[in-house]
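For this view, one protein chain was removed and the others were kept in their places.
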Amino acid sequence: MKTALEGNLIFMVIEYLGILSCGLSGGLAAVRKGYDIIAILLVSWISALGGGVVRDVLLGQVPPSGITDKGSVIVTLASGLVVAVAHPEISRMTWSMLVTDAMALGSFAVNGTAKALMCGTGGMTAIFMGMATALVGGLLRDILLNQVPAVIQDQHWYALPSLIGCLLTLASTRAQQHGLYPVRVDMILDLAIVALVVVLRIISVKFDILVPGAVDRHSARLP
Amino acid sequence: MKTALEGNLIFMVIEYLGILSCGLSGGLAAVRKGYDIIAILLVSWISALGGGVVRDVLLGQVPPSGITDKGSVIVTLASGLVVAVAHPEISRMTWSMLVTDAMALGSFAVNGTAKALMCGTGGMTAIFMGMATALVGGLLRDILLNQVPAVIQDQHWYALPSLIGCLLTLASTRAQQHGLYPVRVDMILDLAIVALVVVLRIISVKFDILVPGAVDRHSARLP
Partner (left out) sequence: MKTALEGNLIFMVIEYLGILSCGLSGGLAAVRKGYDIIAILLVSWISALGGGVVRDVLLGQVPPSGITDKGSVIVTLASGLVVAVAHPEISRMTWSMLVTDAMALGSFAVNGTAKALMCGTGGMTAIFMGMATALVGGLLRDILLNQVPAVIQDQHWYALPSLIGCLLTLASTRAQQHGLYPVRVDMILDLAIVALVVVLRIISVKFDILVPGAVDRHSARLP
């Protein structure tokens, strides 16, 4: 089953850039810990495609595209090989990586939500699926590396922009289904949603804007 | 597919109390580590509904009820919001939380076993499903927080009462299916099973009764 977006060349480029970026940053985390090339490839693959695998399992679309789609798998394995050689250069590309990672966050959220709606789920389920696609890859990467997942630990906007992206995708898909505008406009809106996610994520990191924690009542960290 | 129990108001109240309690204690764990509100909501949700999600995936009932059932999802998100504000009070409610957590353990075990039997699985599979429903939520919570899961680490009776609950549910469902007594009696028995799980769990914590480990032969902890 294909979402409307998959016919969109710009969107496909963004999504492949996102997969590449997740693969590179996942592989880099494994390189920094000194693991072997197989661990690097495994972490690259799971960072980039683990979210989609979990989404597909939850939707009953098995075997998941993350293990059947040759294009995506080749890109993730290639990203692992690249980072095994070019890790010093990639380490230095902090801001480019941030932008492409944010592209992944946005395109995975949009695509995950749209794919779930195509499978006929309700709106809430579709939002869960968009979030899972966007967030679970990084979560599995951190579980494999035995560290607290970034989505839990990092207070910068990460899950929040992806949630906003999922909600907007739901609204735009529903509006298009009700005939408010043609599919072509929906595609442009989806690109705008990805751009918004990227901008929100970058603003949060650039200006160090954090998601608030629990209300501080002087006992939060006491056991 | 609904189990007989889902028509039972008392049972529903117990189960929602269980979901609320798991959500509160999961969220509290995230609050204590100083994580942000999104992490708190995520941990609340996965603690309460992660077990049911895994059960539904293993049974092929997708998308799982933990992402499609609005009532449960709203209760878990509400519990996350409540604990983000009222964490000092909830921290102090140790015994109430123990009782409601034990209610979750019991009602999830009974309901998971019953749901699997409704799907036509064998008895052993149904017991696995009951255990998964009862235990996997807390397990995923601890994996997200990067700590050894309580079900592994805590020697108090936790998995054991849920196993007993699953076995008794299997027996009572089988007896009812063979016409030994009507569905109404089965419902009452299920409530009695939940009560038994709660009592066993509380006795174990109150009197510090532990599950034995490996036979001590003076080399257990040597590598």
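Letters A and B name the chains as they come in the text, with residue numbers starting at 1 for each one.
Definition applied: a contact is a pair of C-beta atoms (placed from the backbone, for glycine too) under 8 Å apart; a residue touches a chain by one contact, two chains touch by 3 or more.
Please read all numbers here as calculations on a predicted model, not as lab measurements.
Enquirer: For the full complex, which residue in A:24, A:42, A:105 or A:170 touches the chain that was left out?
Expert: A:42
Enquirer: Among B:148, B:171 or B:188, single out the residue that touches the unshown chain.
Expert: Spelled out, the listed residue whose C-beta touches the missing chain is B:148.
Enquirer: Go through subunit B and note every residue touching the omitted chain.
Expert: Contact residues on subunit B toward the absent chain are 57-60, 116, 121-122, 124-125, 128-129, 139, 143, 146-149, 151-153, 155, 159-160, 163, 210-215, 217-223.
Enquirer: By the contact criterion defined above, which parts of subunit A meet the unshown chain? Give residue numbers in ascending order.
Expert: 30-40, 42-43, 53, 57, 60, 62-64, 67-68, 70, 73, 83-85, 87-88, 91, 143-146
Rule of thumb we're sticking to: only the chains that are shown with their structure count from here on.
Enquirer: Centre to centre, by mean C-alpha position, how many angstrom separate subunit A and subunit B?
Expert: The mean C-alpha positions of subunit A and subunit B differ by 30 Å.
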